[in-house]
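A single protein chain has been omitted from the complex, and every remaining protein chain is retained in its original position.
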Amino acid sequence: MFELLGIAPQALFGQLLLGLINGAFYAILSLGLAVIFGLLNVINFTHGAQYMMGAFGAWMLLNYVGIPFWGALVLAPIAVAAIGMVIERTLLRRLYHLDHLYGLLLTFGLALIIEGLFRRQYGSSGLPYNNPLPGGTNLGFMFLPNYRAFVVVFSLVICLVTWFVIERTKLGSYLRAATERPDLVQAFGIDVPRMITLTYGFGVGLAALAGVLAAPAYQVSPTMGSNLIIVVFAVVVIGGMGSIMGAIVTGFGLGLVEGLTKVFYPEASSTVIFVIMAIVLLVKPAGLFGTVK
Amino acid sequence: MTKAVLTVLRSAPISAAKGAPEENARPRSRQCNVDGWPNAREAPVAIADTVSDVPYIVEASGLTKEFKGFTAVKNVNLRIRRNTIHALIGPNGAGKTTCFNLITKFLEPTRGTIRLNGRDITRTKPADVARLGMVRSFQISATFGHLTVLENVRVALQRKLGTSFHFWASETSLDALNDRAMELLEEVGLSSYARHLAVELPYGRKRALEIATTLALDPEMLLLDEPTSGMGREDIARTADLIKRVSAQRTVLMVEHNLSVVADLSDTITVLARGEILTEGPYSEVSKNPQVVEAYMGTGHGHG
Amino acid sequence: QSPSAPLAVKIGVLNDQSGLYADLGGPGSVWAAKKAVSDFMATPAGKNLKVEVVFADHQNKADVGTAIARQWFDVDGVDVILDVPNSGVALAVNQVAKEKNKVFINSGAAASDLTGKACTPNTVHWTYDTWALANGTGKAITKNGGDTWFFITADYAFGHALERDTAAVVNANGGKVLGQVRVPLNNADFSSFLLQAQSSKAKVIGLANAGGDTINSIKQAAEYGIVEGGQKLAGLLIFLSDVNSLGLKTAQGLTLTEAWYWDMNDDNRAFAKEFAAANRGVHPTMVHAGVYSGTLHYLKAVAALGADKDGAAVVAKMKEIPTDDKLFGKGEIRADGRQIHPMYLFEVKKPSESKYPYDYYTLKATIPANEAFRPLSESECPLVKKS
Amino acid sequence: MAEALLKVDDLHGHYGESHVLHGMSFEVHPGEVVTLLGRNGAGKTTTMRAIMGLLRKRAGSIVYEGTETVGLQPNKIARLGIALCPEERGIFASLNVRENLLLPPVVKPGGLSVDEIHELFPRLHERRNSQGTKLSGGEQQMLAIARILRTGAKFLLLDEPTEGLAPVIVQHIGEIIRTLKTRGFTVLLVEQNFHFASTVADRHYVVEHGRVVDMVPNDKIAENAARLEAFLGV
């Protein structure tokens, strides 16, 4: 068998598949962030905390109510989205007319509060959550855990549905227009405030969904979100801010690139995203799928 | 009236302070103009010595601009005679603003060359074009919103002081420009607004401010994109008057939909339609051209 | 000493109160210090002292840590600083303590440099260090047939140190290191690295990382069936709190080294019971126990000396009297500041074997005190060379 | 006289601290074309924004078809059948021309169809796939007018609709307004171009310093020329 850079092609397949799986998390997280940023112009720093809340939601549902993973997959995002909508109504709403820096500061503050409360209650080293789909398939070149296979398929479906709703329906143009001139869109007879609340809720729900998906695979801990947020943010920027397709494709794509880096230069695997971001922005100012305004 | 004109034209605050107004019109060449500035350290970008030998200040030939499969400007040859007012008219979307953007280098032409004073500026940067003495205004009003009206004008005056990179110098050094700035504001009827922030001005006044800012550069060539749009009658009259006065020493290229202003002011008119030149000539000729009437003027326009 | 005016002692617990290391130290360490104080006050020697405990959060930032340490020493009259997890902060506080001639008793940090290159006459390192962990886990596993290793290492100094120390032990005991992969800190997904470890066919996968990274790698190893596939996981720096957050289902079978475990004798259990009652049912880690013992021993030394202002003198006294308390038993503090006690090799129980909360470990071996830590002969500590 | 479609009474408006409308009062009857004339900064645009609900700080009374709208959100007001073509056009950069055109939802039956609109403004059809703000200034103006004709709103607020348009298009818009009128639309128009206004309007209100100072029916312009001259500098 020939070898590529010292790695057997079989192993390389395995690594690529892993990258794709990892990309699934990025995609779904960055999708939520892109929906919120692209459409509401809010840099949602709470996104990481909401992702964490999703994971904890699953844990709580299991441990306090006895609802298993599959139920949590529906209930936890709805609950977190509801909290998100309350936040939007009471706090974020008052900042739309300001520079998006203020939204950033507010959501950052909220993230600290949420994270702090969870740490206070559950400690910082995390909680166990069992794998709902144990076992796996041996693909020959690697062992593919069932749960990971589920994650990839499930997130692809979610991403495509979201993309369709936003890009291929009227809702998408309302949202994009409302980003630019909410007052004017409202003057056309659209209930912009409600639309924005629901959109924020939706974006937050996606974050929580990613959180639930993460619970069986990663550590369920209060810090799980804050470590990820900046990377996810980079994904959104590389994809082109506000571009739904961009977020999805870049999410999966960067998962792949990161996966390869983990093989060839593992030390740089968390930096590679930023290298790509710098290059992309210098060459294509509005990101891969973005349009310059 | 003439007195006022001269105040506008005199660019040296120092002579104003001395109270010794020069009674004759300011010499035309830019070199002399710069001399009027005691602090003029910023070297003007070199201009060919043959400046005034060229009858045309701007010569654009074969100008073409394509946007993703759409040609906004097609093979336009535009020559603008020195010290005239040249109007560019045409239906909406004809490519007038695009021509402006090309000439001032805010857009890169797909094909064609542009010469300013005989000098090829096809590859020059927009800021440098402005330094060569060709300054534009924008169609959608462009002011510095959170600067005061006075500061707006001063920013334009300031460049010639040559201290714009001096981060160690005091702002008060700019106060020397206040008198000159006030004169300019006076001219466009904005002196009572001097201390207001530009955002607070009503639309029409913003346009006036923009003209004052443009004039502050004392440009050799002025490009005005719809200078009177959004203005009330008095303002239109005042602005038209102003343009006429300043044009005595300068070349003006303007886009304007207000035909009475065009008729009143322009020496030459170029009519663009669908990116191409339809015809060119004085108002009397152009306005009789049936193609122009059909594509642009419409029947029986009153002069607004 | 005049019995009429008790000597005022101020103890400062400086650690991570809200971050990554809050569970293994954090508020629990403060409780442990206070407990040691009240236990000491109950003894006759306690009558001569008036002890106060303060605490602060260094947020895992060296500058915040040193700022607090300086202010405590300069302004607030703190005499001794305890705990300080996070090697970076610990090394910085180590310097300040020396500069101000106060006492620093570390329980939470892993850096063996504290008693090596960076040792000072003012510092005591109590509970564990990278050398001890590497030695405990590395030796036991290699001797039991786990003779080929692959490391998943956190790409940070402590990870490198753990890997280096363990590899040395493995090689010394006839084992072989087949490879390693350096992973950036706070990486959530280890599947790629686990796959590399898997394909290396090493018998043992050494996890030279900590906290969330360790938890994630173990969790995902279970997902990918690594242990079922016949490879063994060795956690080189794992605390009871980590095992708790992993859950036994995932953590079972893991081999690890600790300096102290709550369920080993009645004294420990009594301590744990009280600790749990005060800390939402959480059980103490070895770091908590180390803070308790360190505080107690410090107070003994101060009481014996009758003074607490000269830190070096107090530490000299601490080294002079043998350590003895109900949690760590009898021991000593070496010239380099290393507190010496046995280390223990544990295996994590299966869920079915666990009978009550925090019933997590089975004792596999005890490493006697004289073998548990880096021998003085190998020490780079200048204090040792002089003596 | 018929019941007023829109009745504005003692309307006050503020931008932050500054008081801009000082008791505007006027009315518009069904099927009328009424203009607001006045100098720059008189408060014409502000009045339009107040009617549409875009000016938050407003007090007084604006009654449309018997409904008091002060206190209603803009979307509710729009649903009553009022539509605004704003002064700065408000074309959306993130939408292409077609999307811009189709953006406002239909609020009432009886609006123009897309085909009719393309007939009125062929240019918009040609440029339908380009980004909204890449249109020329005049094209944007057309788009801004066109998109509210689709919605079926019966009461149109046009803020300087002829600004920046070629004379031939201005004429065209005049025709459109007259057509709309015959179709039963009512128009409140803000214009600087007095000549144009006089070709379409039934009545003119003169606005000065945030209040109505005069009203001139279109057929009485000649008699009132001197007064208008004083107010507007015509």
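Think of it as A, B, C and D in the order they're written, each chain with its own count starting at 1.
We take it that contacts are C-beta pairs under 8 Å (C-beta built on N, C-alpha and C of every residue); 3 or more make two chains touch, one makes a residue touch a chain.
In this section, contacts and distances are computed from a predicted model.
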- [ ] Consult the UniProt record of the chain that does not appear here and report its protein name from "Alkylation response protein AidB-like acyl-CoA dehydrogenase", "Putative ABC transporter, permease protein", "Leucine-binding protein domain-containing protein" or "NADH-quinone oxidoreductase subunit K".
- [x] "Putative ABC transporter, permease protein"
Open item on the list: Among the chains you can see, which ones touch the chain that has been omitted?
Closed with: A, B, C
Task: Residue in contact with the excluded chain [from B:S191, B:Q249 or B:T279] - done: B:S191
- [ ] Can you work out which residue in C:L7, C:L20, C:A36 or C:A56 touches the chain that's missing from view?
- [x] C:A56
Task: Contact partner of the left-out chain, one of C:A111, C:A259 or C:V314 - done: C:A111
Task: Missing-partner contacts on subunit B, residue numbers - done: 104, 106, 125-128, 130-131, 135-138, 142-147, 150-151, 154-156, 158-159, 161, 163-175, 178, 182, 191-192, 194-195, 213, 217
Task: In subunit C, positions touching the absent partner - done: 17-18, 22, 26-27, 30, 54-64, 66-68, 70-71, 74-75, 87-88, 91-92, 95, 111, 113, 118, 155-158, 160
Task: Where the missing chain touches subunit A, by residue - done: 43, 91, 94-95, 98, 100-102, 104-106, 108-117, 119-120, 230, 233-234, 237, 241, 267-268, 271, 274-275, 277-278, 281-282, 285-287
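Keep in mind that, in the parts below, only the chains that are shown with their structure count from here on.
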Open item on the list: Measuring centre to centre with CA averages, how many angstrom lie between subunit A and subunit B?
Closed with: 50
Open item on the list: What's the distance between the Cα centroids of subunit C and subunit D, rounded to whole Å?
Closed with: 75
Task: Length of the line joining the C-alpha centres of subunit A and subunit D, rounded to whole Å - done: 44
Open item on the list: Please output the residue numbers of subunit D that touch at least 2 other chains, ranges allowed.
Closed with: none
Task: Multi-partner residues of subunit B (each touching 2 or more other chains) - done: none
Task: Topology of the chain contact graph, where touching chains are joined (line, ring, star, complete, other) - done: line
TODO: Can you identify all of the chain pairs that touch?
DONE: A-C, A-D, B-D
Task: Complex contact set, residues of subunit D against subunit A - done: 52-54, 73-75, 77-79, 83-84, 86, 90, 92-95, 99, 102-105, 107, 131, 133, 148, 151
- [ ] Would you tell me which residues of subunit A are touching subunit C in their complex?
- [x] 11, 14-15, 18-19, 21-22, 25, 116, 119, 123-131, 134, 136, 142-143, 145, 147-148, 214, 216-221, 223-224, 227-228, 259, 262-263, 266-271
TODO: State the interface residues of subunit D toward subunit B in the complex, per the touch definition above.
DONE: 18, 38-41, 45, 87-88, 123, 127, 130, 134-139, 141-142, 160, 163-172, 192-196, 232-234
